[in-house]
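My questions will all concern the structure given below.
Shown here: the complex without one of its protein chains, the others still in place.
On to chain A.
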Amino acid sequence: MAAPTSLTSNVAALDAGAPVTAAAFIAGAPAFALGDGQILLGGGADARLVAAHPDAAILIAVKAGDVLITGGDDGRVVEIAGDGVMRELAREKGKWIDALAARADGAVAWSTGRQVFARGAKGDVKAFTAPSTVRGLAFLPKGYRLAVSHYNGASLWFPNAAAEPDELHWKGSHLEITASPDGKFIVTSMQENALHAWRLSDKKDLRLSGYPAKPRSMSWSHDGNWLATSGAEAAIVWPFNSKEGPVNKAPSELGVRSARVTTVAFHPKSPILAQGYEDGMILLCRQADGAELLVRAEGAGAITTLAWDETGRRMLFGGADGAAGLLTMPA
């Protein structure tokens, strides 16, 4: 029996009606955060819209355990549960929520301009002023510690400690930030179409360049050995499976096409990468041999988000043109 090359018949398409900022499974149900300030909850006939940020745009959204956290250009941080119940976590009048991070225990961090706020699982909020406008936030896997990207580097901040944040320096504008699952590396995407990585043990710099565009989307493999990135006409996958990281090692390329990859998301259990392109195509690529499965054909707006559920049986996608959908993997 030949392996199928297309999963398009396993996709339930939706029209979200507004650009999709992010998607996540919340308590098992699909949730799409939209540019018009609403959340689309549910993926089928039960789908409904919840006005999380009325008359505003959702700039960013992340999953925190069983809730979705959204940040808007109304300066509000809102928590939405799977049943649609909302709670406002913060309101920064006249500001935009520029960056957001959350983790499974319910801790949430957000930033507006240079101000960074961390809200612990118990609801206590701590603040810190970064050296310049913050573009990315990520919790480190160990301890209550936050990685903050900004101009000329990143700061590592313990919200509950009085100590000054630890600074990582590298000239230029650092955008998204992520920590490796083992906590040994911090990686940022940069304005200059490159990634920058620091090995935390000795703050050694790693410059991962050669991208034709900014590698804004980054995803770690389930075992933490690989970092997949967007920003090229293929997903670029860097090996982080040694102490040195990807020093003097070439990355591998998955799903090479003549269209740029805009979003990547590793499968939560297998070495399979989901990748969305600027022309609306979505592929699943097997890392071992580069085999490709088509999830969605090209011919639409850029894919802006891809999100697996915990089991890796289902995946959500969303696009800049308001297209959205649910992939259910064949049994």
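Heads up, the rule we're going with is that a contact is a pair of C-beta atoms (placed from the backbone, for glycine too) under 8 Å apart; a residue touches a chain by one contact, two chains touch by 3 or more; residues count from 1.
Going forward, contacts and distances are computed from a predicted model.
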item	value
Undepicted complex member, UniProt protein name, chosen from "Peptide/nickel transport system permease protein", "Cobalamin biosynthesis protein CobW", "Putative DNA-binding domain-containing protein" or "Response regulator"	"Cobalamin biosynthesis protein CobW"
Residue, one of A:K63, A:R76 or A:R135, that touches the chain absent here	A:R135
Option touching the unshown chain, where A:A29, A:A57 or A:A259 are the choices	A:A57
Missing-partner contacts on chain A, residue numbers	19, 21, 35-36, 57-59, 73, 94-96, 98, 113-114, 132-133, 135, 151, 171-173, 191-192, 213-214
